[in-house]
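One protein chain omitted, others in place.
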């Protein structure tokens, strides 16, 4: 019996109704070729600093670094050791990449109809030119095919960057990062536009592990003795200026809750000193983060960096996994979130200032229509980021628009970001967004909510214009 | 190039599937001509008291009073001053209504696919007979056209009332209101049925600004010295009787939370005295409101006024806007709400009494299926109001039915209300409801959930019968 083939419909993700599908296709055709703007993600800049960077084996590239993939296998009882995930204690894990690949293929049915399943299918077909579906039977042949491709110059990250038609890609970098790889890229002859993003969580959240060591690094790299709240603030301003000089146009901040509150300088200093002395309480950390989010908004107004705020993840929920394998291993679980009260202090102080662009991301879809759309539909400074993480999915995107649009409109949202460390998945992630958006707009056209002229404009805005504007990558 | 035209499809808001659309249209045609019942809204009764009332300029009518419109413009950085919104301090704001109109037109794309966009399009076409889309280019011509119409007798509010086919319209009036405009309407020869609604929040919520002054007014107007909890209750009963005599069939109450709890008379008196002395705490206010909601239910059982309860808005979230422009300026943001525990006291005491009709409105859609539908699907006294405010929208209505219907059925809901101060938008708001409802019913018909006979009956119930019954406007 012949192996089954991938079936990548040119009309995928469009509604089956012929009239809606026709409109969706027309809109999609008009924007599918636009360059990709990638304003937030986790690709390692090293990929572009080294012109000969090698993406490794198929398993190195598609399984080991991707917690979207291995968490699903883990949920069905496959140990992470069997998938080659390195243990923190250096204990034994599977080293045979072909064996890991076979396990992946044997269980690929788990991803049926999931975003990861959809992304991988498109990567196999469109990036690697694979025609057969991944099954137990085709696993090794497909491994061979990918391995051959990865060895060619066309599969170096810089070559893929051009093939993927990426106009700009940003990375996410700690406040104490030297940005050496960004420097190397800028010093090279390669023209790819790769930019850093200032993510100071490790120095701002006084309860994050290794905070004191991070403060030492901050002293070293800023050349300032960070021994007081005041010097801390100056050091941060200094680092922001450095990032901006290196091309950054945005910052990024994460917190368990969206709580914001302003401390007096005296109180901020007192907490900072307790933290330096190792005596800060949980409440101290909570209030200090709430205060620093406000400070970051103030600095953004001053230096013009767009501010991103990611709220609501309970990181490393599974202690066993954290202890054995570390963080970012698929065990982060969303929490219920609140914005109306929590953002009150921040928005009252800075939300009326059009110099600020504050982009909110959340993992609690219930706040879309109840809190985030009404806030974004009122405060000039506030915008709503695209559906994040678990909700960067076809139905997640539909729910997002259905719940956000009627209150916030399109123009208080900021298009898409891929937020990925899986570099080869970037084109398909943007393609999913563009298809789902065009289909959603088509749904409004065939229901008489907008006309075709509006829809065409909105399709282009969603795919390209809004994100450039929000992240200040220069006007079109 | 010719200006683009409005494209108001006769099948708007219906699903594109031909079978569903056919059924939706058939249902809609059978109820589209029914008179409008407007049981809850904020139109000023002055419009009908004065037979020659002038709606002003297009900007007076469509922009300055409508926070749905100007909040969206504000969210994109357009100052309220530029839109002619009066400042509380009398500071300068734009006076040129044509210039404001131009700003509105230049930014009309912000409303694409939003309820306001949909309502305005229908108003332009169906109320004012405008054929061109509002754009920067057509702005002034359209202003001219509307201005001409507004000067004609056909655009006096009373004439529009008849043209709009309104059977009854209620206003919302403070407990201390003299209802002089209602008196004038009743004393006139005009036959329009305009009724007041008793909304005592300003005297019931002891933490509302100006409460003491309101209590003085209550003393004056009731002829009772309101100097104790007991006299306060008697004064309220007295005012309810007056409103009822003036045609009211309902009361309305608003609170941040749905909390209800009964106080002893001693405790109620103690809090009331603290409030009179200016010494009531936040907790006092919270508990007094919780108690008064129960008192209002008791009075409704006695006098037969339907009781409306609107829960969950954080009023005037933006201090800058409140201080400079006042309340109701598009800065009210929803809060997460809870009903199962909060309504326990009220429903246990009065929820089994079929003489009470308690209609709940909320801004937290998540409570629809989890709390409100199960409560309405059990307690005889409880009904669920239509989707409110941000959710008075096409997708908001669909989510409402999808989440409410299977548990509460149609008959524990109460049809539609337009809840608007934008008088010319009333017909299109009802039309949106009727279209969306007919399409939703058609969806159940083509999925085999109900038959056409049931659907026809339900369409009429949703558009007309249920609301008359719930607000006791007389049986059909």
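Some points to look at:
Every chain is named by a letter (A and B) in the order it is written, and numbering of its residues begins at 1.
Just so it is clear, a contact is a pair of C-beta atoms (placed from the backbone, for glycine too) under 8 Å apart; a residue touches a chain by one contact, two chains touch by 3 or more.
No experiment lies behind these values; they were computed from the predicted model shown.
Screening A:242, A:391 or A:440 against the full complex identifies A:391 as the residue touching the chain left out. Among B:12, B:240 or B:405, only B:405 touches the chain left out of the display.
Touching the missing chain, out of A:111, A:309 or A:464, is residue A:111. Looking at A:174, A:334 or A:351, the residue that reaches the missing chain in the full complex is A:334. Contacts to the hidden chain, counted on chain B, fall at residues 15, 17, 19-20, 338, 340-341, 344, 347-348, 351-352, 354, 366, 369-371, 373-380, 382, 402-403, 405-412, 443-444, 446-451, 453-454, 457-458. Hidden from this view is one chain, which touches chain A at 4, 7-9, 11-17, 71-72, 74-77, 109-115, 117-118, 314, 317-321, 330-336, 363-366, 390-391, 393-396, 399.
Simple rule for what comes next: only the chains that are shown with their structure count from here on.
Here the spacing of chain A and chain B, counted between their Cα centres, is 40 Å.
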